[in-house]
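All protein chains but one are shown at their positions in the complex.
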Amino acid sequence: MTLDTGVVWLTIFVLSVFVGIEVISKVSSTLHTPLMSGANAIHGIILLGAILVTGTTDNNIALVVGLIAIVLASVNMIGGFVVTDRMLQMFSRRKPAKKQEQAAQKDGAA
Amino acid sequence: MTLDTGVVWLTIFVLSVFVGIEVISKVSSTLHTPLMSGANAIHGIILLGAILVTGTTDNNIALVVGLIAIVLASVNMIGGFVVTDRMLQMFSRRKPAKKQEQAAQKDGAA
Amino acid sequence: MPAMPTWIQLVYLACGVCFILALKGLSGPKTARNGNIVGAIAAVVACLTPFFWTDLHLHHIPLIVAAIAVGSAGGVYGARTVQMTQMPQMVALFNGVGGGAAALVALLELHEVIANGGNAPWFNLAATAFTIAVGSVSFAGSIITFAKLQELMTSRPVVFRGLPIVFGAALVAVVVLAVLLVNDPQMWAGIVLGMVGLLVGVLLVLPVGGADVPIVISLLNAFTGLTVAAGGYVLSNVLLLIGGTLVGASGTFLTLLMARAMGRSVTNILFGALRGASTLGGGEISTRPVKSVTPEDAAIMLGYADRVIIVPGYGLAVAQAQHTLRELVDVLGERGAKVDYAIHPVAGRMPGHMNVLLAEAQVPYEQLREMDQINGDFKDADVALVVGANDVVNPAAKTTPGAPIYGMPILNADEARQIIFMKRSMRPGFAGIENELLFDEKTSLLFGDAKDSMSKLLNAVKAL
Partner (left out) sequence: MPAMPTWIQLVYLACGVCFILALKGLSGPKTARNGNIVGAIAAVVACLTPFFWTDLHLHHIPLIVAAIAVGSAGGVYGARTVQMTQMPQMVALFNGVGGGAAALVALLELHEVIANGGNAPWFNLAATAFTIAVGSVSFAGSIITFAKLQELMTSRPVVFRGLPIVFGAALVAVVVLAVLLVNDPQMWAGIVLGMVGLLVGVLLVLPVGGADVPIVISLLNAFTGLTVAAGGYVLSNVLLLIGGTLVGASGTFLTLLMARAMGRSVTNILFGALRGASTLGGGEISTRPVKSVTPEDAAIMLGYADRVIIVPGYGLAVAQAQHTLRELVDVLGERGAKVDYAIHPVAGRMPGHMNVLLAEAQVPYEQLREMDQINGDFKDADVALVVGANDVVNPAAKTTPGAPIYGMPILNADEARQIIFMKRSMRPGFAGIENELLFDEKTSLLFGDAKDSMSKLLNAVKAL
């Protein structure tokens, strides 16, 4: 391996920056809200880090702190993906429309 | 370093693939020719590899082969960038137009 | 931690690729839902790996699983029950807890480093300090944001004398503590750093006005991404690095995109209040005469129009009048009018928010028109019905070079034959400037809470 560890990480970081920007640069404004919320869920991957540090500690305080981190990270990750899906479901649900619409109308939209 | 050398290279490769595709995915067909030729010049960076292997060998046959590789790679790299620039210069040159145009016309376009 | 087995490294790389595909998917309407699902699967798979990494000898498995269950239950509950109008605060909350988790993880890793003699490379310690500080900022900032939007506290900018000084001092403290930590890793320094980070987060968001909050949410989202990336470096975990960086980079880009769509600069939003410039509408209520109408008059204008364009805005979301509006549009449609919704990219409380709200109200997709598509149609419209929107139709954006919204593209409601504005008062919109369109002779104002007037209007149209 000719690369220093630091340079490896820097390289992966720099390339990821480009990917991150380029990949979403064509997004339409319609999707801004779900995109933000989906990206939000992705950084919930800190859960993985929380599990790793919590599961390898022997200190009780550290364990408690770690468990709190796991709870918080799970909220971020799972909640984020679920709420994004819920929004996107609404987007796709309304396509067939018409019949459902009238049904919904009868239910009475308050 | 928790990563195997092979995985590091694979990671850099995979990320570069995404960057390569995303970065040019919005190109207009007008620029296809210069883009192809510019990309072509970029892989002329094999010149760097050729210099490194040639400059560290002590075997005479290897030296000769290495020098051939250097010549070929320089043609690729330098020629590629120059010809791309020449094309792009033509693109930008014609914007002011009109006056130059008539001058050129008098020169007589054969 | 023992050396990571190659298969786990490869799984993480694959999950990283899935995150890229997820973001890519999320940026296209057809692929969005699948993209989100791909991201979710990758995240879940990645979180399962520690349980199968035998050399790791993972301890406390029951507790960990319980913690995951609690967190997931909370997340799912929140995600399922949240109102679509409350989406900005939900995103803020989820984002904040993620940042908090990252800060805690970094503190634990610091503890580990100290327990092992404190001999980590300086760059590692710097990344640890970064994660602790920025994670805390993100946590506290998001919580305040949440409180503002959820109206647990005032949504007006909170500024007090000396705020800039306290803020500056806190920033200096962060830097000093980080340097300390790098030179000589100590647990107390990490903990204090986290607490000062919390303070910075609070002070950063307090002076921001309610309408600017979405930009701040997006920015904090990007911050958390970078925090997670730094955490990945600290833990030598490539998936955290890739995932965090993707979010950090795309989030920053998205923030700038949004700020540009609003014709504002991010620094101005963040530090405008500190510098004394108010970022919330001045609230100067004009006393110039306007034409006010009753719901019955408005119903007649609408009921006999052939072409109606609805301009929904922030106030519609606040009043939650979108369902009633949809009913009104259906009734008008039955009466033979062609009705469309004109969606401005920054209408609502966060970018793209109107689309989500109207999707929830089951407005058919074909009736939603983006700004560029519909702007040419206003001149043929009999009525433009502006519901709880203001700045997005303010002609000052085109005509008044000094105005804060100058240069922001707007919806050309002023070109319609008649304009009906539904709002509660003569207060200006978020930008705090008068809207000349309110005084136009083609304009009629229908005062009242949007939900309220909307039902009256609906009934009046039905009675025609």
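The letters A, B and C name the chains in turn, as written, and every chain counts its residues from 1.
Keep in mind that, in the parts below, a residue touches a chain if its C-beta (ideal position, glycine included) is under 8 Å from a C-beta of that chain, and two chains touch if they have at least 3 such contacts.
Values in this document were obtained by computation on a predicted structure and should not be read as measured data.
Novice: Using the touch definition given at the top, which of the shown chains does the missing chain touch?
Specialist: The chain that is not shown touches these displayed chains: A, B.
Novice: Suppose we count only contacts with the excluded chain; which residues of subunit A make the list?
Specialist: The list for subunit A reads 1-4, 6-7, 10-11, 14-15, 18.
Novice: Please identify, in ascending order, the residues of subunit B that touch the omitted chain?
Specialist: 6, 9, 12-13, 16-21, 23-59, 62-63, 65-95, 97-98, 100-101, 104-105, 109-110
The working rule: only the chains that are shown with their structure count from here on.
Novice: Please tell me whether B-C or A-C has the greater number of C-beta pairs in contact.
Specialist: By the number of C-beta pairs in contact, the winner is A-C.
Novice: So, what's the distance in Å between the C-alpha centres of subunit B and subunit A?
Specialist: Their C-alpha centroids are separated by 38 Å.
Novice: Rounded to the nearest whole Å, what is the centre-to-centre distance of subunit A and subunit C, using the mean of the C-alpha atoms as each centre?
Specialist: 14
Novice: For subunit A, write out the residues touching at least two other chains, lowest number first.
Specialist: In subunit A, residues 12, 16, 18-19, 23, 26 touch at least two other chains, as defined above.
Novice: Enumerate the residues of subunit C that touch no fewer than two other chains.
Specialist: In subunit C, residues 1, 20, 237-238, 242 touch at least two other chains, as defined above.
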